[in-house]
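Below are the structure tokens for one structure; questions will follow.
With one protein chain withheld, the remaining protein chains of the complex are depicted in position.
Moving on to chain A:
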Amino acid sequence: MRRRTLLTAAPLAAAGAAGLAACGSSSGSGSSSDSLTYWASNQGTSLENDKEVLTPVLEKFTEETGIDVSLEVIGWGDLQTRIQTAITSGQGPDVVNIGNTWGVSLQATGGLLELGDEQFEALGGRDRYVPAALATGGAEGTDPTSIPLYGLAYGMYYNVKMFEDAGIEPPTTWEEMVEAAKALTDPEGDVWGMSLAAGSYTENNHFAFINATQNGAALNTKDGKPSFTEDGVIDGILRYLDLMQTDKVVDPSNAQFDNGTKSVTAFANGKAAMIINQNNANATIESQGMTPDQFKAIPFPAPADAVSDCASHLAGINLAAMKDTGNEEGALQFMKFMTSPETQEELGKPFASLPVLVDGTPTFTEDEEQADMFMEIYSERAEPLPLVPWEDQYETTVGQAMNEMFATIATGGTVTREDVTTAMQTAQDSIRA
């Protein structure tokens, strides 16, 4: 029996999603009109922390509407696969959080509820949302299938004391940032100018995009095909890799950092003077022992001759209803509630998120200067990742290629411009657009 199990293991792995569908149906989640199932992504310091934060909010919703909400918080590592399975089987939640960069890819599956005029009327109208954030919910010219819930943007955090002790002003250009990082790097003392999540394919693909955008390059053509081998893309990626390779301001060990929290820890422990992180890093930095006066955030700088002053991709979390929900009306009520000004303000602090409403007030920090800075980046200096169905493939192919290039550098190898071009060509050829 065991042998046969093994022989069938490989097909089962690939057949998993469809296999589930064989047992499932499109009969919806099974929710009644007075109940909903909600899959929330992990936003706080832990899954438990998310539950603690969300439970009173959901109870308030239940009080207002009489609809019970069954909450499950899912870590980022599992969320995409769980959503895939839910879409395939028709057995899943009624409402789900998604990374906003997945918006168009998930829309293409047809598994999320289309939000047309009727649905937006129930949600309070399209005009409530920051237009660029709402644009992440679907391909151009289509009805979106998700709405923005939590806004996020990258900033560059720096250690105030280390900068003051070295007499360095916060950088405004890429070149100044590298100079500052060099001045603050002391490999003998195990202190580095910067820390990067260089082993995280999600972080890496974000910086491939931001650096390419600063160079005026796009990752997709006008007709929606991948274009990863433009000069601007290659130069942008090489510039980012060179922080470890040529500038040597990043500890090679960072090539093993497979999530952003590890670079935050290095920063909070005084091992790195700067990190580039989304604004929800504040809570993590403080939980690692730094006080709010010990660090500041500035926009991630672009080169002096950059074509664009893009400082972030338009990051954040979207909220979607599943097409197979048995309670569409309740799901829309819930989505409206979660994006109401009151709930946005309430959740903005614990999840350190930016408001996604046009007249929203940031509550993630008491530092007004920092709040304004992140709001400016989010609303004016952030570009969405390619709004195309293959965006999810871009994240994995380009992100993993960058992981491998960082690994090459960290283990003593060299990555040339030609190597980057080859890697991007391979990534591009891997995509079935």
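Rule of thumb we're sticking to: a residue touches a chain if its C-beta (ideal position, glycine included) is under 8 Å from a C-beta of that chain, and two chains touch if they have at least 3 such contacts; residues count from 1.
Assume contacts and distances are computed from a predicted model.
J.: Missing chain's UniProt protein name, "Electron transfer flavoprotein alpha subunit apoprotein", "phosphoenolpyruvate--glycerone phosphotransferase", "Multiple sugar transport system permease protein" or "Stage II sporulation protein M"?
T.: Listed in its UniProt record, the absent chain's protein name reads "Multiple sugar transport system permease protein".
J.: Taking the full complex into account, find the residue in A:43, A:105, A:344 or A:370 that is in contact with the omitted chain.
T.: A:105
J.: Which of these touches the unseen chain: A:94, A:392 or A:419?
T.: A:392
J.: Which of these, A:49, A:84, A:246 or A:294, touches the one chain of the complex that we don't see?
T.: In the full complex, the listed residue that touches the missing chain is A:84.
J.: Which residues does chain A use to touch the chain missing from this display?
T.: Within chain A, the residues touching the omitted chain are 2-19, 21-22, 77, 80-81, 84, 87-88, 90, 105, 108-111, 199, 201, 253, 255-256, 258, 323, 389, 392-393, 396, 399-400, 403-404, 407-408, 410-411, 426-427, 429-430, 432.
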